[in-house]
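Missing here: one protein chain of the complex. Every other protein chain is in place.
Should a chain be cited, it is by its letter among A and B, assigned in written order, with residues numbered from 1 in that chain.
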Amino acid sequence: MSSALLYAGAGMGLLLVGVWALVLRAHLLRKVLAINVMGSGAFLLLVGAGAMGGGPVDPVPQAMVITGIVVSISATALALALVLRIAYATGKAALPEDRERDLMDREGR
Amino acid sequence: MSTWLAALPWMVLAIAIPLLGALAAFVQPRRAQVIGLSFSFLTAGAAVGVVLDFITLGPQQHAVGGWGAPLGIDLVADGLSILMLGMSAVVGVAVSIYARAYFVPYPDKAPRFWPLWLFLWAALNALFQSADVFNLYVTLELMGLSAVALVALTGSGPALWGAMRYLLVSLLGSLAYLVGVALLYHAYGTVDLTLLAERADGGLQLAVPLGAMIAGLLLKTGLFPFHVWLPPAHGSARAPVSALLSGLVVKASFYLVLRLWFTFVPEGEGLPLLLGCLGAAAIFWGSIQALRQKRLKLLVAYSTVAQLGYLFIAFPLAGLEPQMAWSGSIYLALSHAFAKGAMFLAAGAIMTQGGHDEIDELDLVVDRMPLTLAAFALAGISLAGLPPSGGFVGKWLLLESAMAQGKGIWAAIIIVGGLLTATYVFRVLGFAFTRSEHHHERHEVPAAMEWTALLLALGAVLLGFVAPWALPLLDGVLP
Partner (left out) sequence: MSSASRPPGEPGLLLRAVLALLLLAAAAGVALALVAGQVAPGLSGAVAAALPDSGASNPVTAVLLNFRGYDTLLEMAVLTAAVVGVWSLGPAPRIRETEPSPVLLGMNSVLIPLAPLICAYLLWAGSSRPGGAFQAGAVLAAAGVLFIISGRRPAVHLPAAPMSWGIVAGLGVFLAVALAVMPGGRELLEYPRGLAGALILLVETAATVSIALILAGLFIGGRPEDEP
């Protein structure tokens, strides 16, 4: 019971750290990492919260987490490939400020 | 319909066929156009099968694996599901026919478009039929990833930025949703919606997960102030992709908000009021931004921000007149899918013809593309809520519900929003009827592109006439 709560709490902590970095860090690689930290937090929460009832280990949350990890790998791979393409196309791996984007919109269509 | 055809498991096929089509189009890139279009028709056919099953037999259920909830995953097709499936089928077929013509000059893009679009369609059909909150998370991710890849297909810097921002927002929304799923399983030991509805007893244990899930979904729907990702993504995508994103994808996360709301029927007035206010803010902010845009596709994208706001006006109105308010909101969502799909397809045809989409340089485009302009105008009629369109029915139901409760302020918002919509639609039409100073190179536009836009826009208007048959399908779904 208490160790399950510990896992769930740690998951919540990772989620918070992840959101914080996702919003505040400009570099896209950091944002992708932040999403991954958040994902780990959510999975830990899923397993931890699912195990708080005690008794034999519940395989359903564990299976859900395995599914979730594969989904998260897919998303991360697509995100990293996009970061690479953005770096090739624009020379930097960050999202543009609004002013820059307006400029690109006008020139680039 | 012959008996063996009626006995086919249409619910499953509506998910399996587009998946198979995606695989086939991927391994045969040189034949992707033919394969993609064929599987689009088959997918739409399967969706029609689900609709017909519902009409003849009532709500359908399918226990995948034969286990049934809570151990297994259930698929359910009720009135709300089939309206969404039907909406995706009509818009999907129109966009597919359009896309086949649109992608002919881009032989490197076509083999990429079809598998991604069919994955997206499979995700939509799976989402509209799933009764399992964790399975819904997987469908949301399949939908999000294919939608993001479709945006990035354009290849330009702004499109890549748009795709990246969209991906980050979409993942953040999914994870918020997943936290809700974890807490629901913790408290109730199941992820099946029907069982959750029986076991959920209110209080913090329900409120916190529900709040997390709805917040995540609002982010994905692009409700003000979470809309910032939407115009860059929808505005920079290829025209058929924009039509799918604005027409269908944002409706999927809105559908899920409704599904959760109807399942748990949250108490209290605070959250509905907040959603209504955000909806009203979206109407004004989106419309004003649409008026300020110089590019046609961005105007149409900001119009999506505004029109999405309308869908949430139903929340504060549902207290006393739930039937009328919810029906209005759902009908607006359907009409918007048709109208906005048509509008993006028309914008794409205009862009193909002139090579640009600057609004003040439309340069008498009406002379060259009367069909496309008619499509744009008809879609605009439905968006502005003028009779006899589907948009009119939806807004009328919302208005009537507001007036019946004496909530005049909401009625005023609905009417002013309609006027703003008419203003930005007429701004485009005005420039289409005037000559501009610059002359642009002109290109041939395939007739299929013009006609699909027009037929989809006509569909948005005709929705107004079929309302007496469509709305009763929702009986038993609304709280």
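Please note the rule applied: a contact is a pair of C-beta atoms (placed from the backbone, for glycine too) under 8 Å apart; a residue touches a chain by one contact, two chains touch by 3 or more.
Since the model is a prediction, treat every value here as computed from it, not as a measurement.
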Omitted chain: which shown chains does it touch?
A, B
Could you tell me which of B:Asp53, B:Asp78 or B:Glu141 touches the chain that is not displayed?
B:Glu141
Provide the residue numbers of subunit A that touch the chain removed from this figure.
5, 8-9, 12, 16, 19-20, 23-26, 45, 49-53, 55-64, 66-67, 70-71, 73-75, 77-78, 80-82, 84-85, 88, 94-95, 97
Missing-chain contacts mapped onto subunit B:
9, 12, 16, 19-20, 22-23, 26-27, 29-30, 62-67, 70-73, 107-108, 111-112, 115-116, 119, 122-123, 126, 134-135, 138-139, 141-142, 145-146, 148-149, 152-153, 155, 179, 183, 185-190, 199, 203-205, 207-209, 211-212
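The definition used in the following text is that only the chains that are shown with their structure count from here on.
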Hey, which residues of subunit B end up touching subunit A in the complex?
134, 137-138, 141, 144-145, 148-149, 152, 156-158, 160-161, 163-165, 167-168, 171-172, 175, 178-179, 181-183, 185-186, 189, 232, 294-295, 298, 356-357
Given the complex with subunit B, which residues does subunit A contribute to the contact?
15, 19, 22, 28, 31, 35, 38-39, 42, 45-46, 49-50, 52-53, 60-61, 64, 67-68, 71, 74-75, 78-79, 82-83, 85-86, 89-90, 95-96, 101, 104-106, 108-109
